[in-house]
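Excluded from the complex is one protein chain; the other protein chains are retained at their positions.
Which chain is which? They are A and B, in the order written, and residues in each are numbered from 1.
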Amino acid sequence: MRVPPNVSATDYAKALGEFEQAIGRDWVFTSDEDLDLYRDAFSPFLNEPEERIASGALAPVSTEQVQQIVRIANKYRIPLYPISTGKNLGYGGSAPAYSGSVVLDLKRMNRVIEVNEQHAFALVEPGVSYFDLYHYIRERKLKVWIDCPDPGWGSVMGNALDRGGGYTTANYRNHFDSHCGMEIVLPDGELLRTGMGAIPNAQTWQQYKSGCGPWIDGIFSQSNYGIVTKMGFWLMPEPEAYLRGTVSVPRYHDLMPLVETLNLVENSRITSGFPDLESPLLGYPPVGQIQLWNETGPPKLSPEHLDLLKGAKLGYSPELEAYGVRAGLPYWRLWLSFHGPEEVIQAQWHAAQRHFARIPDAKFTVIDQLKLPVDAQQATKYHEPELGVPSLRAFSIGARTPWTPTPSKGHMWFSPIIPRTGEAIIEANRVFSEAAKSLGMPLFTTFTLPACFWERAFIFILATPVTEDPATNKRYREGFKKLIEIGGQHGWGEYRTAPVFQHAVMDVYSFNNHALQRFHATLKDAIDPNGILSAGRYDIWPKHLRGKT
Amino acid sequence: MRAQGFQCRLIGALLILGGTTHAAGADSPPGYAAGRAVYEKWCAPCHDSGVIHPGTHALMTKYAGGARASGLITQWNDLPASYVTFMVRHGMSVMPQFRKTEISDSELAALAAYLARNTPGH
Partner (left out) sequence: MNRRSFVLTGITAAGTAAVAVPLPRATPPQPAAVATRRMREFAFIFDQRFAAAHALANAMAWRGHKVFGYVGDITALWLREIEPQWARRAGALAGISTPAALFCLEQLAAQHWLRVVTRHEQQAGGSGPLVSWVIA
């Protein structure tokens, strides 16, 4: 039987007995066969000794059972690692940060506690997936939308707590930002509610976010200070209509005013939908079309075009630009989307065009105009999450297709935040393409465009493959860490990362002798003195492990 | 509690079927309703018909030209239950493994029986 680190076999056996009493024997997993189910399916350490594994797994069904588990864990110093739906693939999946921890699998806590149509909010438990919430809403014919990332089987709560994002309008795309109120089991087993929930018989728990006094919700995201057992989310009332249009510009340097104008138009709320950058001339798809390109193949380029692309440096050559003008292929195309009453979104689209028209030769095209709602079948004609519909089509990334005859074993997301400017895009391409080349990594070989999940910043996000070959995986892991460091030298930090890279990423946030990390450690010692909760997550270690791992 | 939980999920899944837009797939004769419900919840988003389902597209690509060229696991006649069980608990390529809190052993048995129903000897 596997035993967690720093725990005696005797103590572990006692703890398991008490866990079984608390939650039932059927939900305490100790066999190798059962624990293999908690491996990170996209682990970059696949089958290597350093792969993070679980020593046990527990699956409670209620907040009270979570509290009991936490008290037992404190008694015997059992390291726990909560997961929600365990589908954080590309960012660590269901495996613990501290190998040998006992995974706390919260999937059975899958109640949608409430969806309130009038106030447009939901209150959910950790095991509720985007599919679950979507079906709950559809079954009851409630006129609210979810906002989901690409894979719909992730946890509504878990994704928000890892600060993930989605695809509808700006205020809902930022999943942590759109939350309102939490319930947390603290590492000592106490139950805490935040925001207005701290008032008994609260009337506005999911209506007013910050309560009074310090707003502590943030410390429960990307951290290990508590186990969230309920979380509220603001939902978008179902919009009446949807319009998607593109702004195409012909020249390389048009990227600058294109981004500048996007910032103005987005920050002014003229557009709120997911902005999506594409380069038809460079053959770089917008995020929303990736699944379609994987399904039907990328656009076919002429031999002349392919030759010109080979000769381009940082995505540019005068000959390539001239070819684009001749062939009617824009250098850059920005997709904008609008949700709301038809008269409003038409006006917004017109205003957006007026702003972008300051770029000479900018062209505008309406791609879609839909009355809403559409059903899930109709939504498959589009990038479903942009219409609030969950799907798993994103798993075409890395899967076998006629254009990807060798599938990958998964991927790791490299995701630095860069400034919202055209020059930052070019600079990031320069820095990372040179770095990746010297590190032998198959990244940034063509010009890369960032994603606009967040307002006011870009994510320069790219998937690094996980392969069958441990030597290659090791090279990619080391290269990934080097890229993180190089990004940090340029003032760019990751927004999220898998446990294997969390030390490297947090090391970049080193202002004033790592004041931020020292503060995290101060909180950890106060909140979780026995260090039982998610040791090592985002490089926050309990005292007894600090500096030793 | 577990049985009740499963019943609720089954009812929920059957409600979902009424509104689901996934392809009807193959026949679902009586006796396979439980397995069908598990399939619809956990498998259909990747394994229903058409290239928009990444699992099907991967299998179409892998088995092009052969007996499995449809890529549709609900229609294959050489899919033993043991193989289904193995795939669900181990995953392959970008398909992850599924835990017992997602698909329990009894749900997996029902799913495997459903997918293997066209396979002689199962």
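Throughout what follows, a contact is a pair of C-beta atoms (placed from the backbone, for glycine too) under 8 Å apart; a residue touches a chain by one contact, two chains touch by 3 or more.
Given the structure is predicted, the values throughout are model-derived calculations rather than measurements.
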Contact set of the excluded chain (shown chains only): A
From A:Glu117, A:Glu427 or A:Glu485, residue that would touch the chain that is not displayed: A:Glu427
Which of A:Pro257, A:Pro402 or A:Pro529 contacts the chain that the document leaves out: A:Pro257
Missing-partner contacts on subunit A, residue numbers: 251-253, 255-257, 313-314, 316, 318, 321, 359-360, 419, 421-424, 426-427, 430, 490-491
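Rule of thumb we're sticking to: only the chains that are shown with their structure count from here on.
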Distance between chain centroids, defined by C-alpha means - subunit A, subunit B (Å): 27
Subunit A contact footprint on subunit B (complex, rising order): 1-2, 5, 12, 15-16, 19-21, 41, 45-46, 51-55, 57-58, 61-62, 89, 91, 93-102
Complex contact set, residues of subunit A against subunit B: 26, 29, 33-34, 36-39, 41-42, 57, 59, 61, 85-87, 89, 93-94, 105, 107-108, 127, 131, 135, 138-139, 152-153, 291, 294-296, 375-377, 380, 391-393, 395-402, 405, 407-410
